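Note that one protein chain of the assembly has been removed; the remaining protein chains are unaltered in position.
== subunit A ==
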Amino acid sequence: MPKAQALTTPAVSGKLLATAAGFTGLMLLLAYLVAFDQGALSQSGMYLHELMHDGRHLLGVPCH
């Protein structure tokens, strides 16, 4: 009996690639918001940038 794989990965199709690319873009935007944004993305001025200041330093991102 073949061992069933838990969550089988889907066949790679154009649709899957498009979804994956879109989602990866979204996740990169989220990472950008934490790591680099200075208000352009968040539209909160420097508030979010200052709020996440310590996390940015400790996550190894260049700051200042």
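Assume a residue touches a chain if its C-beta (ideal position, glycine included) is under 8 Å from a C-beta of that chain, and two chains touch if they have at least 3 such contacts; residues count from 1.
Rule of thumb we're sticking to: contacts and distances are computed from a predicted model.
Peer 1: Pick, from "Cytochrome bo(3) ubiquinol oxidase subunit 4", "Probable cobalt transporter subunit (CbtA)", "ABC transport system ATP-binding protein" or "Anti-sigma regulatory factor", the protein name that UniProt gives for the chain of this complex that is not shown.
Peer 2: UniProt lists the chain left out of the view as "Probable cobalt transporter subunit (CbtA)".
Peer 1: Given the full complex, what residues of subunit A touch the hidden partner chain?
Peer 2: Residues in contact with the chain left out: 3-12, 16-17, 19-20, 23-24, 26-28, 30-31, 33-36, 45-47, 50-64.
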